[in-house]
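Notes follow the structure.
Here the complex is missing one protein chain, while the rest keep their positions.
As written, the chain order gives the labels A, B and C, with residue 1 at the start of each chain.
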Amino acid sequence: MMKVVEGSYAVAHAVMCCQPDVISAYPITPQTHIVENLSQLVADGELDSEFVTVDSEFSAMSALVGSCAAGARSYSSSTSQGLALMYEVLYNVSGLRMPIVMTVANRAMGAPLNIWNDQQDSVGARDCGWIQLYAENVQEAVDLTPQAYKIAEDPNILTPVMACMDGFVLTHVYEPVELLDKDAVQKFLPPFKPKYVLDPKNPMTIGAFADPSTYTEFRYLQFEAQERALKKIEDVAKEFKETFGRYYGGIIDTYQAEDAEIMIVTMGSVIGTIKDAIDEMRAEGIKVGLTKIRSYRPFPVQALRNALKDCSVIAVIEKDVSIGMEAGILNDLKSAFYNSKIRTPIIGFTAGLGGRDITIKDIRKIVEKARAAEKGIESEFEFLNLRKEII
Amino acid sequence: MQNLFTPGHRACAGCAMPTTIRLVLDAAGENTIVVSPTGCLEVTSTPYPESSWNVPWLHSLFENAASVASGVEVTLRRQCKDTNVICIGGDGSTFDIGIGSISGMFDRGHNIKYICYDNEAYMNTGVQRSGSTPFCVHTTTTPAGKESLGNPRPKKDMPAIAVAHNVPYVATASVAYPVDLRKKIKRSLEIPGPAYIQVNAPCITGWTFEAGSTIEIARLAVETGLWPLYEMVDGKLAGVKKIRALKPVEDYLKAQGRYKHLFKKSGGPDVLKAIQGIAQSNIEKYGLVD
Amino acid sequence: MLNVRERTLVEPGSTQATKTGAWRTFVPVVNQKKCIKCSLCEIYCPEGCVHQVEGEFVPDLDYCKGCGICAHECPRGAIEMVLEEK
Partner (left out) sequence: MKEIRIHGRGGQGSVTAAELIAVAAFGDKRFSQAFPAFGVERRGAPVMAFARIADKPIRVRSQIYEPDYVIVQDVTLLDVVDVASGLKDDGKIIINTDRPKDQLKLKTKAQVITIDATKIAMEILKRPIVNTTMLGAFCGATHEVSLEGINEAIMERFSGDLGKRNLLAIKAAYERVS
């Protein structure tokens, strides 16, 4: 039944429905309300989990390597500096094929220190071997949680998943949400039964070192698993729809895209503002549409080629910057199109860094620039709303 | 007092931390470089484009202040400069996430004085439990609940960890005893090598006590034996502030919202006895009462 | 005008540009007759905004946040926290 609750509470409730055996997380704004709500659920006996109050994010993820190896369904959540402090462990977790799920409450990276929203943290970690799914609103962040476990724990996938939601914008907003039903989630998400665990009766070694003769093949197995995940993410999204009646797309989703001349490509909560802007512009006869990236890793190459083959110009809006080479999504999209026949002009905008607001007017400004770019690209990539007067 | 930490910082009204900082800097003087980890002090004193610091100040991350300070100190030594190098961090960065780099700094014997303003939880992120949170305190990650009486673990003994690193000067201090605090800062600067000084700095937002009573709460912590004031020089007890009129721990606990649940829940009285026991063991261990 | 500089460099003591006095609802009123010049209010003030002006201890109301520590700690009760009429 729909209720107005804080985003963080709704996600904590979703985590509770997945019944993790071990939760290990360190406080960091704007993620803390998630771990606070989980602590209260444990303290009130509503959630039977071991909540490990670790001394740092490095230890938070390290503890889960242990718990997962011992056979526990394991959960953490972090953001920004904390995600970066986990970096070494992120590679370790994906390398050991551990199906850990982490909610990332996306926040800017320092320096300069900044606690507000952007997506530099998780986009910056795109090569560490974790699947990355991005929610457009609180309902999707809730729904992503059980789906993430179902994807991660599939024996053919066995890949950790980051369920990303924009910090503050989605963690601290109160809006109507359908909280998950624990029993329905238990049916949708079977118990975690890993094939190999630390067990004296079957004393396997986990984490041996690989020399040049085998290391490549380990990496290839991970690479192949993420390829398979493209279909698994779609299947799980559809299965979730049959059980819970909600669908926010599989690896991508589209909005008013069928006859779109100008196509916006983005991910995360800015999508809400963009949909309102599109409705406004469509009413004025401007053929603009949206293609949402729901899975950033694995990157939906084929799906994007299909969705974007007919439009006349593409505008990528993203909340990260790849210093030295434009930005994350823009890089990936252009490389995804290079060997295809698509020669549509693509222009990129980095916006909303460090929590700067993105309004409907900003979206309309971008669409104007995109229309102009159809005749010839003036600038391939720019910082939206740069305050030149303070530089 | 020297004006080395200017007003206009964004600490909560009634916060003990800026008072602590002003006393530390007043004792250390302007020939001092301060390195801070992320935390309340850093966020409230350096909101770009402003800073309260009238001494050179450097911040990098939450967990590496001691390592960063080590780099500063060896460079100053190389340049034959005698500037004091002081780390000032909260309990989260000191007891938990930064303890690794602190251990390294102590172990290498740098001439760095590490001051911890201890408000006994992660206050900058909203009162979550840290290694410094005392027994059975309510925090947002160790909440009092139907099946919980708050923090299940005792406060980590950080001074003992410093002593175990053969740190030549280790002391505890309190914002309620400014003369004692300044004396200990000056003494740490006179003894070459690393030093660790842990200052009790109550947090009005996190501990929830009556407005204006911040200093009194810190005084009560000392007068009940829960915050022993002592100095360890080369690992041996070298000074203790005696408690003139010992007070029951209840006087201290009932003035704070973070202990409120102990006065309402059935398991409360036993915990109150246990906390009185902690005070008693401090009294015996450090000889706080003649 | 603000000029964003490398290494987020900032001038020392520049928080004085922000008058945190706007935060208070109660203001300390000092009865100079009762004051014994012990300077505890100056020492304990978290803002460090109590100064001696011609021998009298006075809070600088540009910065006083009205926390009440000075009033609470004054050994002679010379400071009273009063709801400020602005």
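The rule we apply is simple: a contact is a pair of C-beta atoms (placed from the backbone, for glycine too) under 8 Å apart; a residue touches a chain by one contact, two chains touch by 3 or more.
This is a predicted model, so every value here is computed, not measured.
Engineer: In the full assembly, spell out which visible chains the left-out chain is touching.
Structural biologist: Listed by label, the shown chains it touches are A, B, C.
Engineer: One chain isn't shown here. Among C:22, C:36 or C:82, which residue touches it?
Structural biologist: Reading the full complex, the residue touching the unseen chain is C:22.
Engineer: Please pick, from A:21, A:46, A:154 or A:175, the residue that touches the omitted chain in the full complex.
Structural biologist: Considering all chains, including the one not shown, the answer is A:175.
Engineer: Have a look at A:62, A:92, A:186 or A:273 and name the one touching the chain we're not showing.
Structural biologist: The missing chain is touched by A:273.
Engineer: Pick out the residues on subunit C that sit against the missing chain.
Structural biologist: 20, 22-25, 65-67, 84, 86
Engineer: Kindly note down the residues of subunit B that lie in touch with the hidden chain.
Structural biologist: Counting over the whole complex, subunit B touches the hidden chain at residues 10-14, 43-44, 124, 204-205.
Engineer: Could you please point out the subunit A residues that touch the chain left off the display?
Structural biologist: For subunit A, the residues touching the absent chain are 2-4, 6, 30, 115-117, 137, 166, 168-169, 172-176, 269-273, 275-276, 355, 357-360.
In this text, only the chains that are shown with their structure count from here on.
Engineer: Line, ring, star, complete or other: which one describes how these chains touch?
Structural biologist: complete
Engineer: Pick out whichever of the two, B-C or A-B, is joined by more C-beta pairs in contact.
Structural biologist: More C-beta contacts join the chains of B-C.
Engineer: What whole-number Å value describes the gap between the mean CA coordinates of subunit A and subunit C?
Structural biologist: 47
Engineer: For subunit B and subunit C, what's the span in angstrom between their mean Cα positions?
Structural biologist: Chain centroid spacing, subunit B to subunit C, equals 24 Å.
Engineer: Got the subunit C residues that touch at least 2 other chains?
Structural biologist: Each of 2, 8 in subunit C touches at least two other chains.
Engineer: If you look at subunit A, which of its residues touch at least two other chains?
Structural biologist: 111-112
Engineer: Can you list the residues on subunit C that touch subunit A in the complex?
Structural biologist: Answer in residue numbers: 1-4, 8.
Engineer: If you look only at subunit C, which of its residues touch subunit B in the complex?
Structural biologist: 2, 8, 10-20, 23-24, 42-49, 60, 62-63, 65-69, 71-73, 81
Engineer: Can you tell me which positions in subunit B touch subunit A when the two form their complex?
Structural biologist: So the residues of subunit B touching subunit A come out as 38, 42-43, 48, 59-63, 95-97, 99, 122, 124-126, 128-129, 131, 140-148.
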